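All protein chains of the complex are present and in place, except for one that has been dropped.
Let's look at chain A:
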C-alpha cells in the first residue's frame, strides 16, 4: 500500500502517535513518580513532570529495606535473584533444546519420533498446570528457596526444541556430509557448524526466554519463602499489597522502573541478531 494523500497520511500518523502515547504514558508516569518524594505522591493532582528526588529514591530503593514498615530484601538483591533466575532459565532452555533437537534430527535411535512427540506434548503442560506435583518434587529434592528450584522446573521447553528442530532441518544434508568427509565427529559438527548457523535463532530465542523468565511470578511466589530469595516481579506485587496502608508510590515506582531495565537492556543489545533471526531464511 503506497498511498500518498495528505489526509490518509495525517490519519495514519495520528493513529501511530496515539499508539505511542498509549504505550509510553504509563512508563512516563512511572518515571515521574520515581522522581518525587513520598509526600508529593500523596497529593492531588499527581505530578506530570519530573521532580528532583530520583537519586535519593534510587538509593533508598536499591539499598534500603523496601517499604518502611515491611521488612523485605533490598531491591539490588531482588534484581540479582531475578537475573539469576532469568539467565538460568533462558540459558538452560536453549542448551537443553539445542541438544534434544540435535539428537532428534541427526541421530537414528529407537523411538525417536516417540521422544519427539513426548517433548511436544509438554507444550500442553506449562508449570501452572502441573504446579502441585512439581512443587512436591522440588520440595522433596530440597530445592525450595534455591536458584535451582526457581529455574529447573521451567527449563524444559518444547517450543524451543521444536524451533531448533525446524532450524536444523533447513541445514542442507551436504553440510553434514562435507563435515564427515572433513573428519568432523558429531559433536564437532554441532559446535563448529550447527551452533554458528543457529546463532541468530539462539539470540532471538534468548530475548524471548529471558523476558519469559524475568516475568515469572507464580512459581517463584510458591517456592520462595525466604525474603532473600524474592524476585523483583514478586516484590512489586507485594509492595502494592502493602501500599494499601501507607502508599509509598515513589519507592514502588522506582522498583518498577528498575525491574524494566534488564529486559530492555537485553532487547536492545540483541536487537540486530533478533531481527535477523526472525526474518532470515537464507542458510
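Heads up, the rule we're going with is that contacts are C-beta pairs under 8 Å (C-beta built on N, C-alpha and C of every residue); 3 or more make two chains touch, one makes a residue touch a chain; residues count from 1.
By our rule, contacts and distances are computed from a predicted model.
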| item | value |
| --- | --- |
| Record-based protein name (UniProt) of the chain missing from this complex, from "Deferrochelatase", "Isoquinoline 1-oxidoreductase beta subunit", "Sn-glycerol-3-phosphate ABC transporter ATP-binding protein UgpC" or "histidine kinase" | "Sn-glycerol-3-phosphate ABC transporter ATP-binding protein UgpC" |
| Touching residue (missing chain; options A:13, A:112 or A:188) | A:188 |
| In chain A, positions touching the absent partner | 172, 174-175, 177-184, 188, 192-193, 196-197, 199, 282-283 |
